[in-house]
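Dropping a structure here in structure tokens format, bear with me for questions.
The complex appears here minus one protein chain, its other protein chains still in place.
And then chain A:
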Amino acid sequence: MNLSLSLLSDQFLLNFSYLWLIVIATTIGIIIGAMPGFGSANTIIMLLPFTLAVDVEVAMIFMVSLFVASHMGGGITSILLNIPGNGGSAATCLDGYPMARKGLGQQALVLSFVASTVGGMVTALMSIFLLPYIARLAFYMHSVEMVVILLFGITLIASVASDNMLKGLIAGFLGLLIGAIGADHIYSTPRGTFGFIELYDGVPLIAVLIGVFAISEALIMMESTSVLSDTGRQMMQQSSWKETWEGVVMSFQRTWHMIWTGIIGLIIGIVPGAGASIAAFVAYQQSRLYSKTPEKYGTGIPEGVIAPESANNGCASGDLIPLLVIGVPGGTTAAVMLIVMTYHGVQLGPRLFIQNPGIGYGVFITMLVAYAVMLFTTLPLTRWVSKLVLIPTPVLAPIIIAFTLVGAFAPRGYMFDLWLTLLFGAIGYICRKTGFNVVALLIGVILGPMLEANVMRALRISGNDPWVFFSSPVGNILWAALAFSLAIPSIVQWRRNRAARMVAA
């Protein structure tokens, strides 16, 4: 791989000469990232006439900037309105929204933006300098290893449901059941579709996200006049630039946290088919696991915002590595980028870094520049955007319902999806009113189908031998780590109890 200082500096200069384009692309990316139902893939498809007409370097700068910005934008509505813009920012709701309700929305937004930037930049830098080694990870992450990684995410159901374990587990299992709707992953046999062709490809995640989070949240909002608590309202009304600075300080007090959760995202992103939602949930679960105060997760703490945001932006770097290094797109956006690069005659795979190293490494340089640009464009906005929560709920709730229903309709254009969204809105509302955790339900819906696909595939490869799950060294290490992570809370509790008994004695 022909990496040199002059190559990198050339790419930096090229990106700086297109700074105006990066500003436009990142602005579009942040907006569509924050809107449920809209994503980077369908936006880039709509803009294909532009990307096919310009030089490939310019097209890549535009697409990569928009792609990473959409990952960053997803956290905005998660934090302020408890409405994730996409699956990757669903975990951000867990602590982001409680922070906003406490009047710390501005700080939470800054945490989200800084963590996204640090996670994205660190992983982009790692990708530049360690690309051959990072790309090799894909050779060790197969279906068996993915099963264990997904189980890490699924164990989060038990964590988020800790205040009422039985109801939480019921919600999680309900989510897994909903996730099992659709054609099976081997023979495409429809299951639980009630004959609706709209469900053959599974329950659309956007309908669940918007229904369970946005619609039910809007219904809850209508029961009071404000999203904020009384003290939160006072704090938000008095907020100034000081809170933005506080957010920056809070972020950099947790620099290592941003880095290692970003790396989790990078590693998961490399696996084709795995996405930002897995990365965010697994990073949140790991962050909680190794925290000295796990019980505070879910109440609105900075680490709970940093972990998923840093991870889903780290995942953005990882997503593009299979495309560049082996020529196989890891996700939908990467697949659309492949169209553009193929059209421009760019040979992907190992030859890319011999024939066109500028494009290969240029992708990560664009990421670095785009994140730096976004920090300057987003941080000043936090003071104003965070005021969104001051809008009285009788005004805010109908706007949320109207906008998000458009988002539910947009991806597939089915009226069916609107009804489905309203149904999930009702389910979400009932869950909230009866103490069933909606995040536990969502984890099941998001991770369940991926878990099933990987389990079925691993079993099929092995000829239905269940021992296949313990047949790979990397998988076994991950199993040990999973067992360890499940045991840690009990060990910590036992040690605390023992210490308390000794003190009492």
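Note that in this section contacts are C-beta pairs under 8 Å (C-beta built on N, C-alpha and C of every residue); 3 or more make two chains touch, one makes a residue touch a chain; residues count from 1.
The criterion applied here is as follows: contacts and distances are computed from a predicted model.
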*Have a look at "NADH-quinone oxidoreductase subunit K", "Succinate dehydrogenase/fumarate reductase iron-sulfur subunit", "Recombinase RecA" or "ABC transporter substrate-binding protein" and point out the UniProt protein name belonging to the hidden chain.*
"Recombinase RecA"
*From A:L338, A:A372, A:L390 or A:A426, residue that would touch the chain that is not displayed*: A:L338
_Just to verify: which one of A:G330, A:G428 or A:G444 makes contact with the chain not shown?_
A:G330
_Can you say which of A:L3, A:I170, A:A183 or A:L423 touches the chain missing from this structure?_
A:A183
*Against the chain that's been left off, what residues of chain A make contact? List them.*
41-42, 45, 48, 138-139, 142-143, 182-190, 197, 200-202, 272-273, 322, 326-330, 332, 334-339, 342-345, 347-351, 412-413, 453, 457, 460-461, 463
